[in-house]
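The complex is shown incomplete by one protein chain, all other protein chains being positioned as in the whole.
Just so it is clear, A, B and C label the chains in written order, and each chain counts residues from 1 on its own.
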Amino acid sequence: MNNIQPSLEIDVAGIRMKNPVMTASGTFGYGSEYVDFIDLNKLGAVVVKGITSVPWAGNSMPRIFETPSGMLNAIGLQNVGVDGFIDKKLPYLRNFDVPVIVNICGEQVGEYLEVTEKLDAADGVAAIELNISCPNLHCGGMSFGVDPKLTDELVKGVRGKTTLPLLVKLSPNVTDITVIARAAEGAGADGLSVINTALGMAIDINTRRPQLANVTGGLSGPAIKPIALRMVWQVYNAVSIPIIGMGGIMNGEDAIEFCIAGAAAVAVGTANFINPRASLDVVEGITEYLERHGMRSIEKLVGSLEVP
Amino acid sequence: MNNIQPSLEIDVAGIRMKNPVMTASGTFGYGSEYVDFIDLNKLGAVVVKGITSVPWAGNSMPRIFETPSGMLNAIGLQNVGVDGFIDKKLPYLRNFDVPVIVNICGEQVGEYLEVTEKLDAADGVAAIELNISCPNLHCGGMSFGVDPKLTDELVKGVRGKTTLPLLVKLSPNVTDITVIARAAEGAGADGLSVINTALGMAIDINTRRPQLANVTGGLSGPAIKPIALRMVWQVYNAVSIPIIGMGGIMNGEDAIEFCIAGAAAVAVGTANFINPRASLDVVEGITEYLERHGMRSIEKLVGSLEVP
Amino acid sequence: MLVPTKKFDLPTEVISNELVAENHYLLRCSCPEIAAGALPGQFIHVLIPQGSGLLLRRPFTIYTVEGDEITMLYQLIGEGTNVLSSLKRSDSIRVLGPLGNTFEISPAPDPAVIVGGGAGIASLMLLAAALRENGAHALGLVGSMNSARLLSVEDLEAIGIETYIATDDGSVGHHGFVTELLMEILETHEMKNPQIYACGPDGMLRVVTKIALDYRIPAQLAMENRMGCALGVCLGCVCKVRMPSGGFEYQRVCTEGPVFNAEDIIW
Partner (left out) sequence: MLVPTKKFDLPTEVISNELVAENHYLLRCSCPEIAAGALPGQFIHVLIPQGSGLLLRRPFTIYTVEGDEITMLYQLIGEGTNVLSSLKRSDSIRVLGPLGNTFEISPAPDPAVIVGGGAGIASLMLLAAALRENGAHALGLVGSMNSARLLSVEDLEAIGIETYIATDDGSVGHHGFVTELLMEILETHEMKNPQIYACGPDGMLRVVTKIALDYRIPAQLAMENRMGCALGVCLGCVCKVRMPSGGFEYQRVCTEGPVFNAEDIIW
């Protein structure tokens, strides 16, 4: 123990944050839903639900299912659309002194570009997170995030439309995540979000129907943490842009694991559903760890894994 | 309820079994370790620990780590080698009336072929399970199971060396498991084992070292069940050879889920560590389910998922 | 009916947790902030204690409010309610609430016909109390599998609500569905400004909706669905709601609901 007061402030991919803890897209709404529990100003960044060019209705029900230490979701990107977001959701977030990162999605490259242009012109967007990995969509039968060429094309396109920091969110459902990571880096991404949900499924044995109307869905929560950590470490060793680590982070200790594996920042997802204060608890947990280990900042921790 | 006594007997990939429940390779030793708890004659089949051409020492410690609803392992295929297996382990198993399936592995195609030839000539081997998916080995930097061409080559090679039923065990660490599944089918596999462990990792935040000496390891147990089920269903829709489903099966209900997704038989792995009777409990659970639903056999259940 | 109540996530202790009917328990705990704001139909999202192995919380309607204390009346369904039922006095739980919207009760219905199937009646108890406080005339219709599982009849009668019973096996009251009882009562009672309030299994709610439409009586349903966050962010709990425009929208049971107009629900 000693008296160094660690500073959690960091700059990740050009986004200046008070601490390295974000909320994961789709698990924190548009921020307003959590103000009874959290001072948004204390977060590193708020990442909002995936936005598309026009409002999407989403998938039919059931949409979620609990699995051992995890949950499956197939929401189908129900969202208000980029115009609705800018008109109805963004103004509220401008009341806070916290970077707002907008997660965007689409079925065609053109849709991504349209959303990007509108967000680039809007006031109060700190960065764009490109979701090329939503497991509940079928962009020509396969999502962008599993093909390095499609990734390159899409990221280059979006890069051309904005000067905002650009994060690219990678899918775990690939043979070699470093290939996609390098494609995104090469195409101009400023940072990588690792990982989105793993594709999974569950069945009701009495009705013999899938537990999700969409049949398959994205697995999140502690169950996928080992997979997420492995991928963060792989990507860390493959690229030189910063990584936002996520997948099953429930507390500060989980977050520290991601940092040691190579994450410059982390995002808290499913944990928000179980504990609405989870993201701030993670901030506090990280602070305590740094204090306990006499570290002034988190930077020395990033990628500090000692391999035997 | 009614009085039909279901028959669990099946023929999977040319292996005649009393019931569709096997033990998963690496989780049941060579069978003898469980005789205090289980009458081996009551199992569908015993699948033994992966065998290589020469004895392997295995990885250094630590080799296992518990994760939320799962465990990581990086054993590194410690085994007695094919000669040791045939001389010291197989004779004991010949005392039982249960098919013995031998899981085999290697770093080079040649090693697989050598092991296959010896097993083909041995007495008491019911089938070979080709492990092309061990996450703790590095065959030229990448395991066979993530590349359809390597899969084709290896399976064809092994196929040429034996007339025994040939199962090919697939890795979940791929973008599209159906590509590998079709490659294995095309090359002459009689059945597919789906899935091996998912590649994961965990870190000790106090020492900043990996929890496994091998850094990464294979994730098994209930945590991966949703991923395994999804892959069984995908493979079921892609090939016409039978599937042995596995990944997180703890009880009869889990097994039934795999059958509905498309598995003709199942294997019980990590559950053996928690409950040494797990495999027989699964047999009983399946029987009860069939009785409760008035089904005479499991065949009608296989792939019976009703997609909305 | 959308009410932006301030929400709290409170650690608290179980005061009591008793078997009140076969397979059904009543759990009491002290949550002053939630008790102060709770409206009829609102619910809490309960964190099953650490180490239970369950990830997500479980939602339950606030059954009664007495001073600082709230109760929930719950049925054993699966692992979560099983662990809940094992909790004893002074065991810790966390309670998030009050959540969701509330029933519309003005202009005062005459009568209010409250229809509860199984544990569904739990969602209607605070409503019944509020109606009585407002001096509204209310009838209670309680459906159950059998007499051993019958819930809330005494609680309803204690606040002066005329209560009718239907059981699937006829062990008490009408032999058959509570919806049959509903039809009978609509046929036999004089009604000035009737309103139906219902909660129960989906099958029952569909029949209630049909009856309400047939008789042109407005009906409000307390809906249930699997829940993730219960805060409106995961979009996991939606139901399909008819829009005035003619289209539909997926609305969140945890936020736009749990109370919906029966005619708006697309099943």
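As a working rule, contacts are C-beta pairs under 8 Å (C-beta built on N, C-alpha and C of every residue); 3 or more make two chains touch, one makes a residue touch a chain.
Here the structure is a predicted model, which means the values were calculated and not measured.
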Open item on the list: So there's a chain missing from this view; which of the remaining chains does it actually touch?
Closed with: B, C
Task: Full-complex contact with the absent chain, from B:I64, B:V109, B:V179 or B:A238 - done: B:I64
- [ ] Tell me which residue among B:P172, B:G200 or B:P222 touches the hidden chain in the full complex.
- [x] B:P222
- [ ] Spell out the interface residues on subunit C facing the chain that's missing from view.
- [x] 51-54, 79, 82-83
TODO: Considering the whole complex rather than only what is displayed, give the residues of subunit B touching the chain that is not shown.
DONE: 26-29, 33-34, 36-37, 49, 57-58, 60-66, 68-71, 73, 75, 78, 221-222, 270, 272-277
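The rule is simple: only the chains that are shown with their structure count from here on.
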Task: Geometric centre: closest chain by C-alpha means - done: A
- [ ] Give the label of the chain whose average Cα location is farthest from that of subunit C.
- [x] B
- [ ] Going by the contact definition up top, give me the pair of chains with the most C-beta pairs touching.
- [x] A-B
TODO: Could you put a whole-Å number on the gap between the CA centroids of subunit A and subunit C?
DONE: 36
Task: Rounded Å distance, subunit B centre to subunit C centre (Cα mean) - done: 47
Open item on the list: At least two partner chains per residue is the criterion; list those residues in subunit C.
Closed with: 53
Task: Contacts with 2+ other chains: residues of subunit A - done: 60, 68-70, 221-222
